[in-house]
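What you see is the complex with one protein chain gone and the rest in place.
Our next item is chain A:
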């Protein structure tokens, strides 16, 4: 269950403000794509257009096409709720539901839309999702405790387990490690490497070493100045971006000369 995303001529707006201009990009199935770039360059904004979370903000809108294996997410009659159930998301700060137990957190997405699930199926799904998120051994004895009692790194893996429990086609990660310590970061990076066997993974990161470690391809976004729209500058194999970039600004950024 892994799908390709083709984005063509995508413009992203907040009200009248053009935040990201004219993105054309193809994200391969069963691979990890990293978005890098300086703060405010629109990489997170662009990521949120891939599962229609962008429009949650009042006034936010999009022009252009995002095709998930050929189906446009933005055609008329497409329900954003369905889109989001097929394209999972992990946020910058771990956000398990504080009022739910660990088990209920994993099942939160599965129980949506009044779907019923038998207890044995639920148990199996909780175990498999938490195992896929490398969290099962740490929490199997306290599944009924609140998810907010876990450490930050564990909470983030719980959020990943929650996202993969609904078996999405794509998993979007918005700086998933920026609030975590190095050990937890390593655990998440290992997990990303395992996830790409089954899912299309897109990750926004500020950490260039992280992009180099986990991704197959890397997209570099940049912004000409404050108030100007962000743009996709270069998109290529990760090794190319870091060793032999085609654009001067990419080279400046990855070599640490700015940003």
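Worth a mention:
Basically, a contact is a pair of C-beta atoms (placed from the backbone, for glycine too) under 8 Å apart; a residue touches a chain by one contact, two chains touch by 3 or more; residues count from 1.
Simple rule for what comes next: contacts and distances are computed from a predicted model.
Chosen from "Response regulator", "Phosphate transport system permease protein", "Solute:Na+ symporter, SSS family" or "acetolactate synthase", the protein name that UniProt gives for the omitted chain reads "Phosphate transport system permease protein". Among A:3, A:84 or A:103, only A:84 touches the chain that is left out of the view.
Checked against the hidden chain, the listed residues A:95, A:151 or A:240 yield one contact partner: A:95. From the set A:39, A:113, A:137 or A:226, the residue in touch with the chain omitted from the display is A:113, counting the whole complex. Residues of chain A in contact with the chain left out of this view: 51, 53, 56, 58, 81-86, 88-89, 91, 93, 95-101, 108-109, 112-113, 145-146, 148-149, 159, 162-163, 166.
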